[in-house]
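Missing here: one protein chain of the complex. Every other protein chain is in place.
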Amino acid sequence: MFNYSTKISGTSLPNPILTASGCAGSGKELSQFFALTEIGAIVTKSIMLKPRSGRATPRMAETPSGMLNSIGLQGPGIDLFLENDIPWLQSQDARIIISIAGETVDDYAVLARRVRALPNVVGIEVNISCPNVENRGMVFSCHPETARAAIENVRRNVGGDLPIIAKLSPDVTDIAMIAKEVVNAGADGLALINTVLGMVIDVNTMRPKLAQKTGGLSGPAIRPIAVRAIYQVHESLPKTPIIGMGGVATGVDALELVLAGASAISVGTATFGNPTAVMKVKDELQALLLERGFTNFSDAVGFAHRPENG
Amino acid sequence: MFNYSTKISGTSLPNPILTASGCAGSGKELSQFFALTEIGAIVTKSIMLKPRSGRATPRMAETPSGMLNSIGLQGPGIDLFLENDIPWLQSQDARIIISIAGETVDDYAVLARRVRALPNVVGIEVNISCPNVENRGMVFSCHPETARAAIENVRRNVGGDLPIIAKLSPDVTDIAMIAKEVVNAGADGLALINTVLGMVIDVNTMRPKLAQKTGGLSGPAIRPIAVRAIYQVHESLPKTPIIGMGGVATGVDALELVLAGASAISVGTATFGNPTAVMKVKDELQALLLERGFTNFSDAVGFAHRPENG
Amino acid sequence: MSAINPRALQTSAEVLSNKKVGAYHHMVFAVDGLAQNARPGNFVAIAVGGEASSLVLRRAFAIYRSSDKGSAGGVIELVIAPHGQGSKWLASREVHDHVDMVGPLGTSFGIPTEPVRALLVGGGYGSAPLFGLAEVLKSRGCRVDMVLGASTAGKIYAPLEGKRSVSSMTLTTDDGSVGIEGKVSDALPQLITENESEIIYSCGPMAMLKAIQEIADKYKLVHQASVEESMACGIGVCMTCVVPIRREDGIVRMTRTCIDGPVMDGASVVWDSNRKIPEGTWGA
Partner (left out) sequence: MSAINPRALQTSAEVLSNKKVGAYHHMVFAVDGLAQNARPGNFVAIAVGGEASSLVLRRAFAIYRSSDKGSAGGVIELVIAPHGQGSKWLASREVHDHVDMVGPLGTSFGIPTEPVRALLVGGGYGSAPLFGLAEVLKSRGCRVDMVLGASTAGKIYAPLEGKRSVSSMTLTTDDGSVGIEGKVSDALPQLITENESEIIYSCGPMAMLKAIQEIADKYKLVHQASVEESMACGIGVCMTCVVPIRREDGIVRMTRTCIDGPVMDGASVVWDSNRKIPEGTWGA
């Protein structure tokens, strides 16, 4: 019997395959293709305090083995989200990880209070890879002080049981240092990685292709960056659970991230290319683990770190 | 008449297409496929003081639209390099940009003195995206102090005419800040970008695929990161010439980097897939510029920065 | 079954035929059940580039015709303009090749309950979904006039069998190589007046749709426009394909054209929003 379950701090999930924030709509869109209870959890798009239009279009550009996006956290705001999206997910019996994003350090506190005690919500992913409007739009997680402040604000408002997962940007000189900072600030787990800052120039208009100029690079192109970040962070914080993501489209890809140290896997961009990508990853990863003689998923987590003669 | 020439500080080149350091061997290997005088300049592999074995194999892994390498600056050391490689390139009439790399801040001074006055050498590319053995192997260009120190050491040893080009790593929180630092320290130009730190795990051995564990990601996968870095740096230092590189395989790719702000283009990984990639890029870029009505290459440099109604 | 993408299936579609027609490829696919629920205006999303592809996103294609009868089972026909890497790859598939297809997706053209006088306007391959629409309208007793425009004759897709259902067919080309020299929008006022059109159905580039909306406003006509925004997923999960839509509550919201479109009420679209967000716009 294969035990596919995984633990993210206090939370147990029947399997480690999740959607990635911002890549699964409200859940309804995918439920036509598979039952949401089939996966470990659905991670919601990052929700903010107020309704947000997001960025102007064009918002996306395909790149070699990847894409850029500058959606800009379009969303209905926390009120409508709790009124519409969450009840629907609850009605489906889906396990929910709510992703929250703030424009200020205080926003995180307010959002945390709104989402901390909801049925079916098994974790809070704190997206701190977004711009801090109080500090020249600098990304919270790119600086230890603001990363820490945002997570402390969430920690102060959330009790012990619900895992707080800090989602980090890879666009930093030393991601292991930022990881330590947010774990010290109270994060129970980490989500690695958010998109990598990139730009595409349209050679016909001869201007940046995205209205917003820069955007976030995702997809298989960034997988080696994700594997490296997960490996580095797992090495320095072996006990902190990591939700790994970045270019996972197959079971082999997921296995790479798991071996590097991820206790769960979010599938993002791959869903755009294949609505059933999450299910494909789930099935393929299980088969690969069985082939390799694992009987517990958790034994594979970080297995690439074992000593040379292990 | 199309004027394809470009200027990197004091140096004029007949066209802006160069090889990328470490991606053109000693020049001899490619000379079977085209005459080295056809391109703007050949950028040598980064040369160090002593002969170096480089890293153990496996040293490379293919990744989606890219590759990882951990060659580890294998090379003959400056003595044999000046004895063998440089005279051969001079005999071909090639324009040469010598790339130097140190293990200590002092190495850069010594290397600069060795290469500052050689026929056909039209520039020094200072690879500071390599590990500083005096400081826990931290990459020079990832920290403003060590980046500055290395460039100052070169500047003190090189007269006014020969351009000093600082090559930066994209693995930093704020590349524009590092760029300003090295320009203040005396760099005449910048080379952007070196490879992005990544890792691949072999799902059969279940260990990192490269003997060295991490490696540098290059190829089309990282092009959006290169375009972004060049755009950001050109925005903050519009007068500093930039040698752009990162995933250029076609004229369209090169045009993207030029519009973002590159005054010259190095072609690296694409040469592995196609020995004549540099010539292809040269021909295609010229055709694209002509189609768009440019009569001087230099007018296209940074053209994507023009005001909205320009 | 979900309220979103309720009829969508994912299938490995077999190429049954691939013929070059002018600048386009007319392609027929065996799609099993996928054809069953397709209505005029719906589209399919296709994975491109094959096994080792560097193209990670699906490409959307309007359904030209569909049928779930016949010996081949469910069949979908598309009109492909070989443009960039994805469409060129698709257009070079050969008979018996398979492609991964999801559909039918998106909204369809609204069919009036009473017979009306409809004007169908297509730009380039935008004519594709209009022929199926014309058939349905005609079967409901509507008069159907059609105007198709393109830059040049080879880029007008107007197969003979498609013309069966229309009462009149007008062509325009920018270079005058066939039909009237000019834009489709130049031809509209006269056609509306002559045919006493009551509703406009359109499909084509955004600039064309915008010009049609201005005419529709002037003549006070309903305008159902099939818009074309860059789509990464086609199934509503990425939020890349949005346009600002003024909803019934008066609030403008960035609205997904893959779910609430591609066919949208032209009057609700805030046109000309490329690279800017209209003041006061909300999220979805």
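In order of appearance the chains are A, B and C, and numbering begins at 1 in each one.
Here, a contact is a pair of C-beta atoms (placed from the backbone, for glycine too) under 8 Å apart; a residue touches a chain by one contact, two chains touch by 3 or more.
Keep in mind that this is a model prediction, so the values were computed, not measured.
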Option from C:Asn5, C:Asn18 or C:Ser54 whose C-beta touches the chain left out: C:Ser54
Omitted-chain contact residue, chosen from A:Gly102, A:Pro220 or A:Gly261: A:Pro220
Chain not shown, touching residues in chain C: 48-55, 85-86, 88-89
Touch list for chain B against the chain that is not drawn: 22-25, 28-33, 51-60, 62, 64-67, 69, 71, 74-77, 211, 219-220, 249, 269-276
Residues in chain A touching the chain absent from view: 64-65, 220
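Just so it is clear, only the chains that are shown with their structure count from here on.
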CA centroid of chain A to CA centroid of chain B, Å: 34
Multi-partner residues of chain A (each touching 2 or more other chains): 64-66, 219-220
Two or more partner chains touched - positions in chain C: 54
